[in-house]
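Only one protein chain is missing from this complex, and each of the others stays in its spot.
The letters A and B name the chains in turn, as written, and every chain counts its residues from 1.
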Amino acid sequence: MSSQPEGVHLSSESYRSSGFRPQRRRVIAGAAALAAVVALTACGAKTDAAGGSSDQAAKADTSGDTVRVGLLNSLSGTMAISEVTVRDSLRLAIEEINASGGVLGKQIKPVSEDGASDWPTFAEKAAKLIKEDRVAATFGCWTSASRKAVKPVFEKNKSLLFYPVQYEGLEESPYIFYTGATTNQQIVPALDYLKSRGEKSIYLVGSDYVFPRTANKIIKAYAKANGMKVLGEDYAPLGSTEFSTIANKVKASKADAVFNTLNGDSNVAFFKEYKSAGLTARSMPVVSVSIAEEEVKSIGSQYLAGQLTAWNYYQTTPGAANTKFVKAYKAKYGQDKPTSDPMEAAYTSVYLWKAMVEKAKSFDPEKVKAASDGITFDAPEGTVTVDGASQHIHKTARIGRIGTDGLIEQVWDSGEPIEPDPFLKGYDWASGLS
Amino acid sequence: MTVILGQTFTGISIGAVLLLIALGLSLTFGQMNVINMAHGEFIMAGAYTTYVLQKSISGAGLSLLVALPVAFLVAGALGALLEWVLIRRLYLRPLDTLLVTWGVSLMLQQLARDLFGAPNVQTRAPDWLTGNITVLGGSDPLTFANSRLFILGLAVTAVVALSLTLRLTSLGRRIRGVVQNRDLAEVSGISTSRVDRTAFFLGSGLAGVAGVALTLVGPIGPTMGTNIIIDAFLVIVVGGIGQLKGTVIVAFALGVMQSVLEYSTTVSVAKVLVLVAIVAFLQWRPQGLYTLRTRSLV
Partner (left out) sequence: MTLFKGAPAAPAGKSPSVLAGRPARAWAGFAAAAVALFALAPLALSDFRLGLLAKYLCTAMVAVGICLAWGRGGLLTLGQGVFFGLGGYAMAMHLKIADAGPGNLPDFMQLYGTASELPWWWRPFGNPLVALAATVLLPMAVAAVLGSFIFRRRVKGAYFAILSQALAAAFAIWLIGQQATTGGTNGLTDIQGFFGYDLDDPVNQRMVYFVIAAVLLLLIALVRQLIHSRYGELLVAVRDSEERVRFLGYDPANVKLVAYVVAAGTAGLAGALFVPAVGIISPAMIGIVPSIEFVIGAAVGGRASLAGAVLGAIGVAWAKTALSEEFPAAWTYFQGLLFIVALAFLPGGLVSLAGIVRRRRAAATALPSGGAA
């Protein structure tokens, strides 16, 4: 290429007539290759989708002696840090159920798909699980964005999703069961707890996405009705790891407490900065709603000891069901692996589905839904009950304090399971929210 | 007043982090024109080195200090390997290098996930690095975080060491020679391929050092590299290719700008404003703040 002929190219007319024609072969080759790609895609489809094409609401395939369920979690990308453990926990529940005879006499066969921390990918994989694998139910999703992306897919195909993570409420999809906490089972009790401690002012720190923004709207409404002051509100982009300025702002505000709705990586940076700024759990406690045992392990109790969390389950929650769960999890995945609230909610969700199926004596989503009301399960977090109308579950709220050993010790609980109220209809101060 | 001083220090400390993560790039990208998207994963390798060392060395302080040279070697070796296997085939194709190293970074992330687990891992900082020192007393004391001071010191040390190496050693002269005129260097008897590999080793090694420093302020996980890599490239591009001076000035300038804007607006708005300012700046000075003077037309 050293003696470039570009100069020649400029006189195009002379070139046109020079019989210079590599291009056509490319077009032909291109068309052939395009056909090949299409054929390949076709092969992929034919092998596993026989006949499932025209029926819009793809029926689950429950004909054999196994029944397939989908596990839809991010195994790559930024959300993998949280979602992989949920997948592990789902697998544990499935193994246990299979070992004890399966569901309606059928062994459960999990089909795992990677949502790749990308919302359109979640939608694609959800459709694949429903239409190609013909799963009876799907378990998974973490971020609200991924749930919003798959929601229409499950609704259109009339297939069930079990969503195991605490979320911002304001949603009741007929085809989603929410086994994590809604706001009145986590955020509102946390605020009640702060109020009972006599904290008069709070500072809000969150990641820039739906859950924190909605949670903070609720918090502000609560604060207004309960004489609390919100001294500031800051959002960092998801994945942001530079928190020195936010720590400075928090410190300057001299608030009584901080309400933290940061997600994932950002928590690590935030708490390291928080400690560097000289702020402590004693001088200004932080209540976090997205920090579970798993996160404590990755941040370090060095930075977290004494801080508060709001969840429905801790590894230390007493009860035989939890002892068994923790033991089984550690035996399968390693003694140093902690269990956490989303993992427990995921584990519970599989058992709840099993109970619903057995009550309905059918894998048909409509019958499963109809059978769901009043289903109870002796979960690691305590007995939970499904509310058939909202498809959420009754859960006990628990406030915990992070110890120097990395475990979370419960300091307060709501005493009894709280009825789910995703739209906060039972709270006067929340009337203007939705 | 406290706020202004505090935010300036915060800005300088953000700048120090930027400088550390960009410094290695100033060699591989700035001097050799290789857009290495796996640079972030070399930073990650440095951070994981700290984590692994802490498992075997009990004292948090000692293990951190040991981690600095070890991470330099680990990341440097990874870089030299990458150069030898792939990049030397791609010197004339900058965008291909970018895409190929992007593929490498995908694989390294997955490798980290398989080796150390998908969740983030924890390192302990020594006690003398978790506190802060009070600079101004009074009711609203001004404090500087020890970890930030440590990173600032590390960044300054690294810059001085790198510029002395480039200026005074024969290796440095050879690197500069190759950067300024590859053909002339080659005919003068310099093995440009060996110089390339050494420069890549140094640049990637510096990424490893940055990784050790980042364990003090941020998360250690498989995707930690992707979050910072673009910032690092921006520092080099705005600073001007082939000049350490520009990198240093721009890192601190962007840090201060970010911290001041963050304080007065929000983090998201500050980030957008900084990016827009960078785009505008490149309109004004398309070759960055400082440029290597050449006679080339392009």
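Details
Assume a residue touches a chain if its C-beta (ideal position, glycine included) is under 8 Å from a C-beta of that chain, and two chains touch if they have at least 3 such contacts.
Model, not experiment: these values are computed from the prediction.
Note on the undisplayed chain: of the listed residues A:210, A:252 or A:305, the one touching it is A:210. Only one of B:134, B:169, B:264 or B:287 touches the chain withheld from this view, namely B:287.
Where subunit B meets the omitted chain, the residues involved are 29, 33, 35, 86, 89-90, 92-96, 98-100, 102-107, 109-111, 114, 226, 230, 233-234, 237, 241, 266, 268-269, 271-272, 275-276, 278-279, 282-284, 286-288, 297-298.
Within subunit A, the residues in touch with the undisplayed chain are 1-7, 9-10, 12, 15-16, 18, 20-35, 37-42, 44-46, 49, 52-54, 56, 75-76, 112-114, 116, 118-120, 123-125, 127-128, 131-132, 143-145, 148-149, 151-152, 156, 170, 208-210, 213-214, 235, 237-238, 434.
Methods note: only the chains that are shown with their structure count from here on.
Mean C-alpha positions place subunit A and subunit B at a centre distance of 33 Å. Those residues of subunit A lying in contact with subunit B across their complex are 75-78, 80-85, 208, 234-237, 239-242, 244-246, 248-249, 252, 265, 268-269, 272-273, 275-278, 294-295, 297-300, 302-303.
Subunit B makes touch with subunit A in their complex at residues 3, 6-7, 10, 13-14, 17, 109-110, 113, 117-125, 130-132, 140, 143, 145-148, 216-224, 226-228, 258-259, 262-263, 266-268, 271.
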